[in-house]
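A single protein chain has been omitted from the complex, and every remaining protein chain is retained in its original position.
Here is subunit A:
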Amino acid sequence: MKHYEVEILDAKTREKLCFLDKVEPQATIAEIKNLFTKTHPQWYPARQSLRLDPKGRSLKDEDILQSLPVGTTATFYFRDLGAQISWVTVFLTEYAGPLLIYLLFYFRVPFLYGPRYDFTASRHAVVHLACACHSFHYIKRLLETLFVHRFSHGTMPLRNIFKNCTYYWGFAAWMAYYINHPLYTPPAYGDEQVKLALAVFLFCQLGNFSIHVALRNLRPAGSKTRKIPYPTRNPFTWLFLLVSCPNYTYEVGSWIGFTIMTQCLPVALFSLVGFVQMAIWAQGKHRSYLREFRDYPPLRSPIVPFLL
C-alpha cells in the first residue's frame, strides 16, 4: 500500500506549517487534523479549516484522503476559524439565562422594582400563568438540547456566545420587567384572551416538540446524514406537507400566543425579531433542501404555508 505525504500551508501566507509523511490512504480529514494539532497544539481540530484551494470550501471531517483529487503528495491550505465553543454549551448558556432572569423579576428580587415591592407577588392570575409558560418553554429547550437534538456541527465561533446571550438574556429581562411590574395591566379582553392565548401557546409547544422528535428520528445516532423530513403519524408533523421548517413555524406561533397572553409590547417585538431571524434560516434551509434533493416536495414553502 502506497503511503501519502501531506503538506499543510497557511491559506493566506502560503507558509509551510506542517509536513506529514507516511499517511494512510484511508486516513480521514479528521485524522489529519489530529496529526496537525500535534505540531500546533493551539489549533485544536475544531478550529481548523482545511481546503484544497486557499479560497475554496472546507473539506469535511469524513472525507477520505485517497478519494480527494490529490496526488500522492497532497497539499492542504489551513485557515484558523478562531476560538470555538460547542453548540451544546452555547445552547445551555443562552437558555438557562432567560429561565433564571425571568424568575428574578417574577419573585421581585430587590433592586429591580422599588423597595416596597421586594419579594411581593403580583395580584394578576395571568402573571403567574405567564411565568409558568415562559419557564416551561426554556426548560423544554434545555431538555431538548441535552436529549433530543442531534447537531451537525460540534462547534461554532466563540464570539457567538456573547452575541446570542446578549440577545436572549437582554430580551428576557426586558419582557420580564414589564410582565412582573407592580403596574402591569392585564389583557384587555380578560380571561377569554388569556385562555385563547394559552391554547395557542400549548398547541405550538407540542407542535414544536413533535417536529424536534421527528427530525431526531430522521438521523441515526452519531451520523450526519441528511434526509427529507416527512409527516409521521403524529398530526403535529403534518405541517411538513406545507412547510420545510415547521419547528420554526410552531416557535413563532408559541411566541404569538405568549404575546396575546401578556399583551406586552416587548414580547411582540421579541416575537417579530425572532420571526425575521427564523424566516431567514428557513429560507436557507429550504434552498439547501432544494439543491440537495431532486424530488423535494414542491408544495412546501420555507416557514409560512404558501406565503414565505
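By our rule, contacts are C-beta pairs under 8 Å (C-beta built on N, C-alpha and C of every residue); 3 or more make two chains touch, one makes a residue touch a chain; residues count from 1.
To be clear about the criterion, contacts and distances are computed from a predicted model.
For the omitted chain of this complex, the UniProt record lists the protein as "Very-long-chain (3R)-3-hydroxyacyl-CoA dehydratase", which is one of "Prolactin receptor", "Acyl carrier protein", "VANGL planar cell polarity protein 2" or "Very-long-chain (3R)-3-hydroxyacyl-CoA dehydratase".
Only one residue from A:Ala188, A:Ala221 or A:Leu299 touches the chain missing from this view: A:Ala188. Shown as candidates are A:Ile139, A:Ala199 or A:Leu265; the residue that touches the absent chain is A:Leu265. Seen from subunit A, the chain kept out of the figure touches residues 12, 79, 178-179, 181, 183-185, 188, 262-266.
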